[in-house]
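Only a single protein chain was left out; the remaining protein chains are all shown in position.
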Amino acid sequence: MASTTAVTAQAEKLRQAARRGGVAATGADRASRSGIWVAMFAITMSFMAFTSALFVREGSLDWGHLVLPSIVYWNTLALLASSGTFELARRRLELVGGGRVQSGEPGIIWLVATLALGIAFCVGQYSAWQNLRAQGIYLATNPNSSFFYVLTFIHVLHVVGGISAFLYLLSRLALRPGVLRRSFFENTAIYWHFMGVLWLYLLLLCRTRL
Amino acid sequence: MAETSAEPAHVHAPPEGFIRKHVFSLDHKVIGKQYYALALLAVFTGMILSWLMRIHLVWPNAKIPGLELLSKVGAPGGVMTPEYYLSLLTMHGTLMVFFVLTNAPFAAFGNYFLPIQIGAEDMAFPRFNMMSFWTTFAAWVVLMLAFVIPDGPPIAGWTEYTPLSAIGKDAGPGMEWGASCWGISIALFCVASLLSSLNFIATTLDLRAKGMTLMRMPLCTWAWFITSCIALLAFAVLLPACILLMLDRHAGTSFFIPAGIVASDRLQPHSGGSPLLWQHLFWFFGHPEVYIAILPSMGIVSHILINSMRKPLLSAKVVIYSMMSIGFLSYMVWGHHMFLSGMNPMSALAFSFPTLTITIPATILTLIWLGSLYGANLQINSASLFAIGFISMFVSGGVSGFFLAQPSIDIYLHATYFVVGHFHMVMGVASLFGVFAGTYFWFPKMTGRYMSEGLGKLHFWITFIGAYCIFMPFHYLGLIGNVRRYQSFVDDFMAPYIPLHKFITIAALITGGAQFIFLFNLIYSRFWGKPAPQNPWNATSLEWSIPSPPPWNNFGGRHPVVYHDPHQYGVKGGAGDFVMQDSPEVIASGD
Partner (left out) sequence: MGGHRRGAMGKILAVVIVIIGLASAYPILKNQYPLPEDISTHGHLIDDQLNDTMMEAGISFVGAQLLLAYFLWTFSGRKPGSPLKDFPGGAKVLVIFAFVIVGTEVIALGAFGQKAWASVYFTSARADSLQIQAQAEQFAFYFRYAGPDGKFGMIHPEKIDEGNQNYFGLDPENDVAARDDIVSGELVVPMSKEIHLMLHGKDVGHSFYVRELRIQQDFVPGLDLSVHFTATKVGKYEIVCTQLCGLGHYNMKAYLNVMSQVDFDAWLKQQSQ
């Protein structure tokens, strides 16, 4: 009968996906993939709210101009490079079945590089704030600086969240090989790349409007 | 039926120990009950606040025994000061909108029943779920802190318009730390809601059992799913708004505060900010929020009605699409809270048209409910009484929206009791009726016992008639120009209407008192209610296919297979006039 055929066809698809060790192996894997996209959607929406606040605020007479500290561009390179190294690590993953992965020997190096670059980005952003403070430009100095500090801080907060997930990922691959779910790895990677894309947008926004 | 996919054996291990079972639980059912308990706490607090407000309005010099214990400054000798009235008003609104109307119909019932109704073992992210609840609880604690700090709760209303909410203590009592409690509380609430929405969406999309297509989900599941999509975007905007507000308040920024403000004889050290920016951000969240409050109740009422009527709605698909359109349109209308705010008058018309257009799906839903009643075999019990009452209340509350949606009429009715009547009827009454209906309906499943029908009916009658007595007159008061958020009515033209206000206060005291019947019923029945079978209402959806109360993993480790939609009432089934969703029996007319 129609519905039973549909049910068994769906089940067969899932069996095959599981055999391939693909990400959509289990409901939990699919759910975590949906979850990461939903989360990115919500984060994007929040930054859209900040953006609209910026567009309204720049209409006021006291809107000035902020020269972005040059370290910000180095930080950008670090973050984009970390996405690259993350991808290099991802391609060197080995499947161990049941939807799990292990890193493979050269993979660990790229993962460590990713972590280092990610931390470098955060440290670099902090350094950018220090640079501004040295010029006497603080959070409330002018509306431009307010937005710069707020946007970069909130973004770094989200990057730190990504780094926490990354630390967990790295610890599993390094210390307990073969125990990390592939879906977790892929979702962390998607989020990580999103942090880079989001930063490019914020950089463009700050560079052109602040 | 063969077990097929490579599902993990369990989403989480069976809970051990008191803390894991009842406090920091990963079980969506426990979390649902925790949200419900928090909502109960909030609603009774909010209700008592409304009593205090209503008493003060008609007897301003009344000594309310014990009030001076709540606040020596706000109610010396038990007599409420004007500013304390505003504090209570602010806390009433904040508690009710956030901690009752977002928690009870959505977080409480949704968490409990959505996974079961789609045939899942739990939510997709049980740890996030637990975090959501405890973050909501933390938000509530921070909000209630405003009552005990020296200056008391904020006085700017639940909408906290800037610059009043942004300049700090020069704005008035409660605007220093009280308003900060508000800001932190709501920011925490936003985070919790975002996590919750994430869970609902991922669970609905990916954890449905075999055969549970989207169209076979019960209407309340659909309502929770649509609500979670709305909530995701709405709270994602409120959170940045609260952050910017807190920065203006404590870090000297000027997002919302323009130059040249002189308050309490002090020139405020801010410039360039836009008060309207807060309104835009707040209402961009605030309007979808009211649909977050009503949509789950629409779903719950639909779910209960088909069971009580013993026949399906005329078209479940139309109901689903109507709920979706309401969700979609809810994002286009926020400016109707701002017609007179000073924004471009052209935008008023731009916001007015989608606002009026929402009437169409709302009417479709109402007509479907009414039209489905035709030819039905309606069984009357507490749950179905509240479901029918919902329809009456939704019509009453919705119809006053016709007026407020038009900017020209809003010129006269804005900020009057007409608005207060409108939103109380749709949110404070209709939405709550959905919660009551759901409680009486699902109590046997959650506890294995019936609630007392006698007490339930008494609760219904007093609440139904009482709510009309309280809120219908608000509309008349609005028509004569009774302004809202006033702690007393000192204008001459208001004198003839004070008796009406007294009538409303008495009705509020009685109706509020009846809610204690409900509370008693809940507690008494939990322990001594008449035992209920697994499917006491002869219902079709999956929650009725498992024991009452359900085991920790809902389906006892098996994976249910679904063959039908949940609308198989009035058909010849093995169990009677209905066929359950997971029953393999063939139905002549198909599904």
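Here the chain labels run A and B in written order, and each chain numbers its own residues starting at 1.
Criterion: a contact is a pair of C-beta atoms (placed from the backbone, for glycine too) under 8 Å apart; a residue touches a chain by one contact, two chains touch by 3 or more.
Predicted model, so just to flag it, every value in this text is computed and none were measured.
Student: Going by the stated contact criterion, tell me the shown chains that border the hidden chain.
Tutor: B
Student: Considering the complete complex, identify which of B:Gln406, B:Thr439 or B:Ser548 is in touch with the unshown chain.
Tutor: B:Gln406
Student: Could you tell me which of B:Ile19, B:Met215, B:Ile380 or B:Ile498 touches the chain that is not displayed?
Tutor: Considering all chains, including the one not shown, the answer is B:Ile380.
Student: Just to verify: which one of B:His414, B:His459 or B:His501 makes contact with the chain not shown?
Tutor: B:His414
Student: Sort through B:His92, B:Arg208, B:Lys311 or B:His501 and give me the one touching the missing partner chain.
Tutor: Here the residue in touch with the unshown chain is B:Lys311.
Student: Need a quick check: the contact residues on subunit B for the chain that isn't drawn.
Tutor: Output for subunit B: 81-83, 86, 155-157, 161-164, 167, 171-173, 258-265, 267, 273-276, 309-311, 314-315, 318, 340-342, 345, 348-349, 352-353, 356-357, 359-361, 363-364, 366-368, 370-381, 385, 388, 391-392, 395-396, 399-400, 402-403, 405-409, 411-412, 414-416, 453, 457, 464-465, 468, 472, 476-477, 479-481, 483-491, 493, 570.
Going forward, only the chains that are shown with their structure count from here on.
Student: How many Å are there between the centre of subunit A and the centre of subunit B, using C-alpha atoms for each centre?
Tutor: Distance between chain centres: 34 Å.
Student: With touch defined as at the start, can you tell me which subunit A residues reach subunit B in the complex?
Tutor: Touching subunit B: residues 1, 3-4, 6-8, 10-12, 14-15, 18, 25-28, 30-35, 38-39, 41-43, 45-46, 48-50, 52-53, 56-57, 59-63, 98-99, 139-140, 143, 146, 150, 154 of subunit A.
Student: Considering the complex alone, what residue numbers of subunit B touch subunit A?
Tutor: For subunit B paired with subunit A, touching residues are 1-2, 4-8, 11, 120, 124-125, 194, 197-199, 201-203, 205-207, 210-211, 232-233, 236-237, 239-241, 243-244, 247, 251-255, 258-259, 271-274, 276-277, 280-281, 284, 561, 563, 586.
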